[in-house]
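One protein chain is absent from this view; the other protein chains keep their places.
Note that the chains are named A, B and C in the order they appear, and that numbering of residues resets to 1 at the start of each chain.
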Amino acid sequence: MRTGLFGFGRAGKAVASVLLQSKATHLCWVIRKTKTLQHRSVPEFLGIESDEPGLIFPRDEWSNQQLFDQQPVDVLIDFSSPDAILSYGEEAARREITIVSAISEYPDSTIDFIKNIAQHTRVLWSPNITIGINFMMLAAKVLLSIAPYTDVEIIEEHFKAKKETSGTARRIARALSLPEESIKTIRAGGIVGRHEILVGFPYQTIRLTHESISREAFGNGALFAAINLVSKPKGLYSMEDLLVPYFNLQ
Amino acid sequence: MRTGLFGFGRAGKAVASVLLQSKATHLCWVIRKTKTLQHRSVPEFLGIESDEPGLIFPRDEWSNQQLFDQQPVDVLIDFSSPDAILSYGEEAARREITIVSAISEYPDSTIDFIKNIAQHTRVLWSPNITIGINFMMLAAKVLLSIAPYTDVEIIEEHFKAKKETSGTARRIARALSLPEESIKTIRAGGIVGRHEILVGFPYQTIRLTHESISREAFGNGALFAAINLVSKPKGLYSMEDLLVPYFNLQ
Amino acid sequence: MRTGLFGFGRAGKAVASVLLQSKATHLCWVIRKTKTLQHRSVPEFLGIESDEPGLIFPRDEWSNQQLFDQQPVDVLIDFSSPDAILSYGEEAARREITIVSAISEYPDSTIDFIKNIAQHTRVLWSPNITIGINFMMLAAKVLLSIAPYTDVEIIEEHFKAKKETSGTARRIARALSLPEESIKTIRAGGIVGRHEILVGFPYQTIRLTHESISREAFGNGALFAAINLVSKPKGLYSMEDLLVPYFNLQ
Partner (left out) sequence: MRTGLFGFGRAGKAVASVLLQSKATHLCWVIRKTKTLQHRSVPEFLGIESDEPGLIFPRDEWSNQQLFDQQPVDVLIDFSSPDAILSYGEEAARREITIVSAISEYPDSTIDFIKNIAQHTRVLWSPNITIGINFMMLAAKVLLSIAPYTDVEIIEEHFKAKKETSGTARRIARALSLPEESIKTIRAGGIVGRHEILVGFPYQTIRLTHESISREAFGNGALFAAINLVSKPKGLYSMEDLLVPYFNLQ
């Protein structure tokens, strides 16, 4: 699976590191906005032994057509910015290249654009692309359908400097039909990220807890998405869509 | 749903208390081995306000035929001893009374007997009948099918006096194909019961934790089983069998 | 150590059960407001094997003088109501009987009264008399003096029906100079009680967690208080006062 990566910020670097260390994928190139590190090799830059090229190109060096012709890939992974997909999306869809986007938020018009190109190729968009969080959300949904009379609390912990309530916690709240205001927000020191869904029964308590160790978790999620999409029909997917079939135990 | 309960030990009492407080069921009577508390009323004995009779009978006061004729029930809940089902099972099956047994272990010959009567009525047998533990086990199975490369650890905590490894933890280990020896056993003070399934990803950790508060959790599990069996065809079920359909999110 | 207990509500019963099972103390009698269970024996009522009398008397059967003359004790443990100490306090202080009170709140005038009698005997008053909570509060104080730059969060979990913020959590907040509004309150199912003090450093996190299993914890605390007071001079004490010397490791 030949892969191209858009974005080389903190998340992008972590994702590149996971892609390079996986045997399931081959990192061909990375596109970033600026000219910094232009034509450097990602393995060399990150200090990872690998014979995958992973060359860094500034966004305006290639037209999409040139890029996809001369550096062909099967999957695009996008950790860059909300506008990037508007530039590469159509050409990628025309060539049926799979797109995996982890952009937090898109304007409505871009969402329409994405729905459109998803008629021609497989597109996955998930603001939180970790396996753990998406699993936990679905598992909690199952539990609440089994025991609708229980009390649910969402507790999220992050580093002191994080101002607003975690977007992931808000997504969990929406998925479980809980008011966002009910989320309990803990801010202390350097906690990377911890989400707990507490389900209280009269005589027993269940806690589903997700602890983030580092941004590389996004890389494993993106990789999982890319591998799982291969066997899917064209269309627009979320991480949840990919996980739901695993829940069918029958 | 008219209910009869076998067993009035510590678990039996806790189950009776839950049944009495539920509107979904009507506790008609309790059968216990000894003559202690004979003809007393369970609500009065437990100090629970209820107009359900819940009369206590010693096991040998009635023949099963008399009992089921004069005190008819829809469901039998069995928290007594492994031999009880041998006496009431056939007559109950003949009348298609649903049977819910939470007996920890049955000899092989009794299991054969149960399989036999399950051709004529709905029988559920589960050594740990709490919703929480069975949910957690299935959720962990799902997660391991999504991420088979993760590391799994089972940690169980109980009061100091509990000698052997928790049977529930051993069941979880078997369900997840882990060696029983790998269970980490904590024994301290008066901990009622805590089971944790820890799933370690390279860059994130998921913990599924179940904390027992009291034996009444068995009552909620038995109630859940009784209610769910109503709509099922005849046959032998486990708690897992009843939960599996809820996992189908499609 | 001959002990008399005031109060035989839910906490009082739990405390009596701990006292009966301890070899350090001898439960002579229990005083309760009403005539219910009058002259019954506590060991027999609670089903605990013990040759300690533990007779139950209604409050108005004896004058304090009669009671302390004919049923002499070394320690009074009070889990009854805020007005009780006003009736027995003076007579007990005159006889230098140690008093351990776990009453949640006293009116100011009663506090003055207590300060007064504490000039003549050893009196301990602590609204939360468990060893665990008081230890945790002091340990957190130590940690914050070592690392004043850390972020502290208090999280308390209790059963759904508990309306207001836990009084214990508010006491912890005051002790650590945190605003009471900052306490994170979780309400779900049947959680008996859980208090966590989370201390966030930039690169490490410390959690001090206290989990209540049952009200009997109050009994162990009262017993600890009674035993520790024996060697103290007359005066008014709190649980913290008794624990502070243990923190001196030099």
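Following the convention adopted for this analysis, contacts are C-beta pairs under 8 Å (C-beta built on N, C-alpha and C of every residue); 3 or more make two chains touch, one makes a residue touch a chain.
Everything numeric in this text was worked out from a predicted model, so none of it was measured.
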Residue in contact with the excluded chain [from C:Thr3, C:Ser80, C:Ser101 or C:Asn220]: C:Asn220
Residue in contact with the excluded chain [from C:Ser80, C:Thr130 or C:Ser166]: C:Thr130
Which residue of B:Gly9, B:Pro202 or B:Pro245 touches the chain not shown here: B:Pro202
Missing-partner contacts on chain B, residue numbers: 150-153, 155, 157, 159-160, 184-191, 198-205
Touch residues of chain A, complete complex, unshown partner: 189-192, 213-214
Contact set of chain C toward the excluded chain (per top definition): 130-132, 135-136, 138-139, 141-143, 145-147, 201-217, 219-220, 224, 243-250
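Keep this in mind: only the chains that are shown with their structure count from here on.
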Innermost chain by mean C-alpha position: B
Remotest chain, chain C as reference, centres from CA atoms: A
Chain A and chain C: spacing of chain centres that average the CA atoms, whole Å: 52
Separation of mean Cα positions, chain C and chain B [Å, integer]: 37
Where chain A touches two or more other chains at once, by residue number: 201-205
